[in-house]
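Only one protein chain is missing; all other protein chains are in place.
Chain IDs A, B, C, D and E follow the sequence of writing; residue 1 opens each chain.
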Amino acid sequence: MPQSAKNLPKKRPIPTRRSPVVKGGKTAAPPSGAEDDVKITALKLPPGKLSPDMDAYFKKCDEKLGFVPNVLKAFAFDDAKLQAFVDYRQQLVQNAENLSKLEIEMIATVVSSQNRCFYCITAHGNAVRQLGDPVLGEMMVMNYRAARLDKRQRAMLDFAVKLTTTPWEVEEEDRERLRRVGFNDRDIWDIASVAAFYNMTNRLASATDMRPNSVYHGQAR
Amino acid sequence: MPQSAKNLPKKRPIPTRRSPVVKGGKTAAPPSGAEDDVKITALKLPPGKLSPDMDAYFKKCDEKLGFVPNVLKAFAFDDAKLQAFVDYRQQLVQNAENLSKLEIEMIATVVSSQNRCFYCITAHGNAVRQLGDPVLGEMMVMNYRAARLDKRQRAMLDFAVKLTTTPWEVEEEDRERLRRVGFNDRDIWDIASVAAFYNMTNRLASATDMRPNSVYHGQAR
Amino acid sequence: MPQSAKNLPKKRPIPTRRSPVVKGGKTAAPPSGAEDDVKITALKLPPGKLSPDMDAYFKKCDEKLGFVPNVLKAFAFDDAKLQAFVDYRQQLVQNAENLSKLEIEMIATVVSSQNRCFYCITAHGNAVRQLGDPVLGEMMVMNYRAARLDKRQRAMLDFAVKLTTTPWEVEEEDRERLRRVGFNDRDIWDIASVAAFYNMTNRLASATDMRPNSVYHGQAR
Amino acid sequence: MPQSAKNLPKKRPIPTRRSPVVKGGKTAAPPSGAEDDVKITALKLPPGKLSPDMDAYFKKCDEKLGFVPNVLKAFAFDDAKLQAFVDYRQQLVQNAENLSKLEIEMIATVVSSQNRCFYCITAHGNAVRQLGDPVLGEMMVMNYRAARLDKRQRAMLDFAVKLTTTPWEVEEEDRERLRRVGFNDRDIWDIASVAAFYNMTNRLASATDMRPNSVYHGQAR
Amino acid sequence: MPQSAKNLPKKRPIPTRRSPVVKGGKTAAPPSGAEDDVKITALKLPPGKLSPDMDAYFKKCDEKLGFVPNVLKAFAFDDAKLQAFVDYRQQLVQNAENLSKLEIEMIATVVSSQNRCFYCITAHGNAVRQLGDPVLGEMMVMNYRAARLDKRQRAMLDFAVKLTTTPWEVEEEDRERLRRVGFNDRDIWDIASVAAFYNMTNRLASATDMRPNSVYHGQAR
Partner (left out) sequence: MPQSAKNLPKKRPIPTRRSPVVKGGKTAAPPSGAEDDVKITALKLPPGKLSPDMDAYFKKCDEKLGFVPNVLKAFAFDDAKLQAFVDYRQQLVQNAENLSKLEIEMIATVVSSQNRCFYCITAHGNAVRQLGDPVLGEMMVMNYRAARLDKRQRAMLDFAVKLTTTPWEVEEEDRERLRRVGFNDRDIWDIASVAAFYNMTNRLASATDMRPNSVYHGQAR
């Protein structure tokens, strides 16, 4: 099992989606997400051959989550890119020293909400629902300012949002604000690293119209 | 039954929220939305006496939905204001001539998403899930451009978004774009009226930190 | 007389507009506002039949103001919508508990200026000129920061502007700022209610190219 | 008479401002603009000695307009600066080859409206009222898109606004748009020169809280 | 020698640009700036006859700098405009009482960077390199917040940037901030005057696609 799989959320049973509502006798349209599990991006990039490592990683995802996240499939046209992505995420996102898994996912969701990235809001909003609770997930998706957070988490998210929207205005004063609520310099690196990473994936997903696995939507509600 | 209650979504059973996750032996925090059903706004405005009409309307809501939407309770400190709100919404939102209930809710959700209004995104995102399908609701919440809409609905939402973000740039060309996809002048009024209404409620909700009934979050997923 | 007419500004004589300047012997073009009293919106919505109540209200306007405001005529294609609009405005704008009529019009003008709404800036700028003084009206139209206001009114307008431009950033701190200058929770509701209402009408007017009665422009200068 | 005085608008009688409205028996506050004719900017820069040329220019203004525009008094702490300002405006604004005086004032007002400059909107909005008509002036102040302009003037103002708000996006395509409606390269220079000049004065006025002569407000209504 | 030439930077030898890199055997394209010394703007405005004063000024530039700045050539289609520009710049930019030449150029570069004006960033970035040091010049071009400035210069640039991006929000508090770090009212005028001037030239340059003399790029590196 590749090291980077260990941080994946626990597998949960996939809920059966209710069949499309039929109104007024008309045959109902298929639900909006139906195509998302088949046509993963707008780019025609035929899947390449997976290395044994990546093949094992996909199997591990399937076993733990019940599916392989579409972002991984989107990278799978080139095994070396996929490997680099998985490793980078492992090292620069999932290995944060003092941030909890929930906090990492909160940053991911809030950054993605600023960038209005359908893929990433869906996937990470789900993770916040799973690791935190359902309403917290919705608040991270809609407006994190609505959440009743402690000072530490609020400062963390304010920093992530400023770094997302006006990175050129981030200065020592902003780092000081993080230190004042208890973060150390390694934490500042980690918060920045997570926020920066999702600013990257948001744009990769938006550029390619990447679609989230439809199963995410119904989980942990 | 007051006329304005007839457009309410059908009652659905309220799902029992799963109890808060307990991690690592710690007593878990209450879920994020727990307080939202009790403390409806940040303003201390004691509820006033409801008129028979409004009292009947609240009872009707409770009967059909299983709860009274918090926005109505927020207005209930002054019965005349509540009545005017319910009537205005009835006449200027729910009585659109050719827009379907789903389309009205799509506009409401997309406008509220632009304004990042926690209350309204929650309530109307739920309505889109109920009247349309769950994934369509999420797309309206996150980024309506991700939805695979027909030209008519896309133009309708583009107009609503422009009217929300840069109303001063709306000109004849924008109305022409609506006419080209089949809307008539009454429809243009209706789209504008719905979009304008939620630009109002979004701001009333944001100004008062209005909280959505927590039951919305789990419905129609 | 419907209750909602009582808050209308006192009737003033309508000034005769000076005839168009003739330059260089050419027959002058008609003044820019000439068409505005005839073609009220860009939508072809034939006027409907007014109910006795609304008919009386129009007569009352004409009697007190010398004209019926075009916004009312714009709603008149559907009597129930007109009635709902008049009632809502009466209850949610004109019935503010502690705000003066002038303050309500200041909020209306400043919000409309943010949204660059020709109709509403014209109508409410006029009202500020009538209820306050001419230069105060111009400042609300152009840049309210230029006015030498006391702390209370400045905080009121700052709140209205923030609620207009970035409602998602309004938080408890903003409400506290209002409380610190003497507003109570009911006042916060009223300020928000007025600001929210004009964010609605601004968009309805912009969406339909609603034109103000030309008589407004010359009044109270 | 200095050459640069010849472009000044014709003198008009200064209307007597109506005395402040007295409400509810209270002694009314002085009208908002009262101080503006005395305290011209927020900077304490004692007036310097005027050269014979500038002294004659001030006298000419007083004779033709009935007052000396405050912007000139604001520069008068340093005669050489005043002279340079008057000359630059004469050469780079008033000497446009094919733009009418009205068009120059339309650009000035629209640019100043974008920058929400109280001084310049007031002074140039007045000039549009005088040279065009009162309602045209109001439209330039509030939202130039509301005016029913021919293609030539609309393109001219669109260019001026883009140059004001996102100058970095102005490209050959924008110049081509001007050429297509009949402007030549000299006209493009002149439009740009006028728009650029008022982007300068707007900022000088905003930086110093420059106040317009209160007489402007009541003229040509 | 006209008074306004005295503030020009000292002449420096013009570096020979290295010839274009030839890659892969292909004849290399001419370097990107080659055309900039020939086609100065996108407008076809034939150069006019220079007055003796302006002719002397051009000669003085050539003698001191080794070239005539293209902005002057761009104005040279009309000698009176050129003269007015040179005089205005002399009086309102170069005659600042207490700002050093370097500080004036820092403001010019930072304002031009906000407006992303290729001409002005190039010319004034060069001046900062010459008068300050090369890296300081780069910081003013890229993001002035990266420079380790004292409080006085930082406040000066913050004011200039606010005046550039949101002049309508500049108020007494902003002037107070300047006074607190030691600037007097004359200095505030001067900072505003310099910032305002470059907001003008930035737009004139952007409107006409004005190109900087290519020699600037290689100087003082």
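A few remarks follow.
Throughout what follows, a contact is a pair of C-beta atoms (placed from the backbone, for glycine too) under 8 Å apart; a residue touches a chain by one contact, two chains touch by 3 or more.
This is a predicted model, so every value here is computed, not measured.
By the touch rule given at the top, the unshown chain touches A, B, D, E in the complete complex. From the set A:L65, A:C117 or A:L131, the residue in touch with the chain omitted from the display is A:C117, counting the whole complex.
Check E:T41, E:T164, E:S193 or E:S214 against the missing chain and you find that the one touching it is E:S214. From the options E:L50, E:M142 or E:V181, the residue with contact to the unseen chain in the full assembly is E:M142. Listed by residue number, the positions of chain A touching the unshown chain are 42-45, 78, 80-81, 83-85, 87-88, 90-92, 95, 115-117, 159, 163-164, 167-168, 170-172, 175, 185-186, 188-189, 191-193, 195-197, 199-204, 206-209. In the full complex, the hidden chain is touched by chain B at residues 143, 145. In the full complex, chain D touches the hidden chain at residues 168-169, 171.
Following the convention adopted for this analysis, only the chains that are shown with their structure count from here on.
The chains in contact with chain A and with chain D alike are B, C, E.
The interface of C-D is repeated, with over half of its contact pairs matching by residue number, by A-B among A-B, D-E or A-E.
Of all residue numbers used at the contact between chain B and chain C, over half are used by both chains, marking a mostly same-residue interface. Measuring from the averaged C-alpha position of chain B to that of chain D gives a distance of 46 Å. Contacts with at least two other chains are made by residues 116-117, 143, 209 of chain D. Taken together, the chains touch in the following pairs: A-B, A-C, A-E, B-C, B-D, C-D, C-E, D-E.
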